[in-house]
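Pasting in a structure now, in C-alpha cells, and then I'll have a few things to ask.
Shown here: the complex without one of its protein chains, the others still in place.
Right after this comes chain A.
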C-alpha cells in the first residue's frame, strides 16, 4: 500500500442502530483526501454525532467500515486510531478536564507515552498554533469561551492527528472569536472534518461539503453549489441565515 495516496478518512457502508433499536445510520459512504477541509451538514437528528463517534471507535458494532489513513478502526488499532483522529467536542468544558491548560494539552501526548522536554515542546507548539501560548498555566475555567474553544483545538493538535474533527466549532462564539477561530483553522495544515449547522461558516472554510440526512449521505459536492441548490436545501431542512447569498 502506498501511504501517500491513502485517503485521510474512508467510510464505507457504515450502518448503525442504537441498542434501543433506533437506527441512526443507514449505509454511509464517503472519502476525504489528505489536506481537504470538508463540512458535514445536516439537520438535527440526522446522525452527525453518531457518525463522529464512529470515527475513533467510540461507537462500533454496526456494519461497514471506517479507515483512517488506511488503518481500519477496530480493537487492535484503537490506541493508534485515537491518536490519529482528533475530535474537538462541542462544549469546551467537557473537553478541558485537567486543572491547567498546559496539563490539558499534554494529556493526549502523555497518554501516548511522551515525556519531559519533548512533551513540553509539543504542548507549546500546539498552543502557539492557536495563539494561546501565554495562557499555559491558567485553569481552563478562567478563560473566555472563545479562548477555551481554541485551547480545546490545541489539546487535539498536540496529538498531531491525521484528521481534525470539529463538532459545531462556531457554536456560542461571538463574531470576533468566530473569525479568530476561522483564521486558526485555515492556518492549520491538517485534514479537517467540520460538523456544523453554521452554513456561512462551512462556506467560508470548507470548499467541499457532505449533507447527511436520515442516516445517509444525501449530497456531496462543492459547498457553494450545494448551498445554492434550493431544492436540496429544502428537502434536508437546511436553511441559510436571512439575507445570506452564497453566490456572492
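Quick note on the criterion: a contact is a pair of C-beta atoms (placed from the backbone, for glycine too) under 8 Å apart; a residue touches a chain by one contact, two chains touch by 3 or more; residues count from 1.
Throughout what follows, contacts and distances are computed from a predicted model.
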"Sigma E regulatory protein, MucB/RseB", "Simple sugar transport system ATP-binding protein", "Cobalt ECF transporter T component CbiQ" or "Ferredoxin" - which is the UniProt name of the missing chain: "Cobalt ECF transporter T component CbiQ"
Touch criterion as defined above, residue of A:6, A:33 or A:91 at the omitted chain: A:91
Identified contact with the non-displayed chain, of A:127, A:156 or A:190: A:156
Which of A:71, A:110 or A:216 contacts the chain that the document leaves out: A:110
Residues from chain A at the interface with the omitted partner, ascending: 53, 56, 58, 79, 82-83, 85-87, 89, 91, 93-95, 97-100, 103, 106-108, 110-112, 115, 119, 135, 137-142, 155-156, 159
